[in-house]
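One chain of protein is taken out of this complex; the other chains stay put.
Labels A and B are assigned to the chains in the order they are written; within every chain, residues are numbered from 1.
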Amino acid sequence: MFAYILRRVVLLVPVLLGLSMMVFAIGRLLPGDPVMLAAGPNASREEIAALSAEFGLDQPIPLQYWRYLTGLLQGDWGRSLQTRGPVLEDLKVYLPATLELVLAAMLIAVVAGILLGLLAAVRRNGWIDYLVRLASLASISMPRFFLGLILQLVFAMWLGWAALGGRFPLTLSPPPSVTGMLTLDSLIAGDMQALLLALQHLALPAIAMSLSPLATITRMMRASTMEVLQQDYVLTARALGIPPRKLLFKHVLRNALSSTLTVIGLYFGWLLGGTVLVETVFDWPGVGLYATKSILTQDFMPVMGVVLSIGTMFVVFNLVIDLLYGVINPKVQLR
Amino acid sequence: MMTTLPLDTAELAQGASRARRDAWRRAFYRMRQSSLSIVGLVLVLLLLLVAAAGNSMAPFPDHITGGIDTAMRFKPPSWSNWMGTNELGQDVFSLVLGGARISLFAGLAVVLLAAAVGTIVGAFAGYLGGWTDEVLMRLADLKLTLPGLILAMAVAAALGAGTLNMVIAISLGWWPGFARLVRGEVLSRREEVYVLAARALGAGPVRILWRHILPNIVSPVIVKMSLDVGFAVLTVASLGFVGIGVKPPTPEWGQMLSTARGFLPDYWWTAIFPGAAIFLAVLSFNLLGDGLRDVLDPKSRR
Partner (left out) sequence: MPLLHIDNLHLAMRSYDGEAHVLNGVQLQVDKGEIWGLAGETGCGKSVTGLSVSRLVNTPPARYMQGRILFDGQDVVGESGSGKSTLTRCLLGLEPVDGGRILYRGADIAVHDAHGRRGHAARMQVVFQDPNASMNPRMTVHDIVAEGMVIHQRELGLDGPARTAQVLTLLGHVGLGRDHLHRYPHEMSGGQRQRVCIARALALKPECLILDEPTSALDVSVQAQVLNLLHEMQQAFGLTYVFVSHDLAVVRYLCDDVVVLRGGMVVEAGPTEQIFSTPQDGYTRALIAAMPELESCLR
């Protein structure tokens, strides 16, 4: 078993390498001249030449890649024209913000999804079931940015229950940064006031992001629960007189959960890269917004950095899920 | 029991087409049984009609091509302007109709392109196996690990404004899904006895793929295509929302939504209607896709 884990971890290296190559290739292939952008309109010929050399653009491609790779490993992910700082530093600030958003969204989606799915399966073909199915279909069709706008309109502008945008009120100072996630930092600092404020800001964007995975998780839970409910061991348990609620949580849930786990894993990775729109609507300073602004200003180093970091997180995360699966279900390891 | 010549080729052709028509008739019968997919079909047809009709269906067609009317700015929904007017005095309803064309056709184009590329890649990877398979699938897998939307945005922005560039950019991120699907299907058909028989007859890989394998995997590919169109439309609107892709004055739903952001909450109609249009379009395609899947792929019945 240990060998299996080791093998998978070792396999990670070529994948990450391939990832970096792909990102590098994309960066090189994109039109747009980084030198001209960095130099500005009034640069002299010498300045341009100097910058060219600094960027290493005059060297053969494999060498450029090597420079890029070694730079990455040493922490040099390029500079952002926008923030005028190193990309890595920017990422350290923006990435936790996005993570916080995604984690919150997944939390909502998973908890609500599992409950709703169970409910719909148990009360099969009842009105709850029908409603849930309809709502699921509508949820995945709903554009996230539109939903965000509606949420803003209703809950922030009309009702004033939640904040309009941003992560924290501008006039107040946030708790000291430990994880970079305001909610956790508030908890760590014991500052309940800050926690409340942070949640107020987090609520709407998290809900907007959560709808899509919620719908899918609900569907999956419903399907697998229905399947489990028909299995013989469930019928046996019922015949033995086990009370329904205990039955539900103890037996049915565990078995129905496994296929849902994969979906959860997939969605987490997918959401990481899909925060762009919600961050734009709510002015949430995460990597999505960072990447968008960079793209619009033809500033590509940050974009490459964002893509690489998200890709890496995705690969690592999937590996963890796979390993968990291999632990839960040893048959998988044979392959 | 010998037959006589000359042969009546017309009669022979008729026999073949009759057999095909029976198969279609059966498929449609099954589809009729799902009410939601009927709704989806109707809505999609409606959308396509609107898109194809062009500007002629709109009450203010000149607004679609860029005409403005500063006297009529920000009028709420009324009998003359069903969806109100925007900041330039343009009729929102007309703009929504005009936007349908771009969104729908771009969405369809994306899926078609991605399906074509993905099928070719997946088919060869699945059938030939070995190195081809490894390389192609590694490529597809790597592509899948990268955040799709951000990449599409970056590529679209880099390629420049315009619908075609946007379509290409989005398709670039879409094809691996099809490749994976097709590869899986090809792998499972590759060992079928009739494929073996064709090989015994001396058929090469191209013929086998084209004649024997691909026709039998058309269903799952079509199902995936129909399920994906909705999300392709969504992606097109997303790019428009961020400001990439289609440039004004061509109306695009996402873009309209983006400019309308600044006018909330007072002039809510400038945002609600384009947003609802996106929602309806995606929903219709999803309903249709679900329905098609239930019809063509009975295994997935819930």
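We take it that contacts are C-beta pairs under 8 Å (C-beta built on N, C-alpha and C of every residue); 3 or more make two chains touch, one makes a residue touch a chain.
Fair warning: this is a prediction, and the values are worked out from it, not measured in the lab.
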Chains shown that the absent chain touches, full complex: B
Residue touching the undisplayed chain, where the options are B:Val135, B:Leu164 or B:Leu196: B:Leu196
Missing-chain contacts mapped onto chain B: 1-3, 5, 7, 9, 12, 15-16, 18-19, 192-194, 196-204, 207, 211-212, 215-216
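We take it that only the chains that are shown with their structure count from here on.
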Chain A-chain B separation of Cα centroids, rounded to whole Å: 26
Footprint of chain B on chain A - complex, ascending: 15, 18-19, 22-23, 26, 30-32, 137-138, 140-143, 145-146, 149-150, 152-153, 157-158, 222-223, 226, 269, 272-274, 276-277, 280-281, 288, 291-292, 295-296, 298, 300, 303, 306-307, 310-311, 314-315, 318
Residue numbers on chain B that touch chain A, as the complex places them: 36, 138, 142-143, 145-151, 153-155, 157-160, 230, 234, 237-238, 241-244, 254, 257, 261, 264-265, 268, 271-272, 275-276, 278-279, 282-283, 286-287, 290, 302
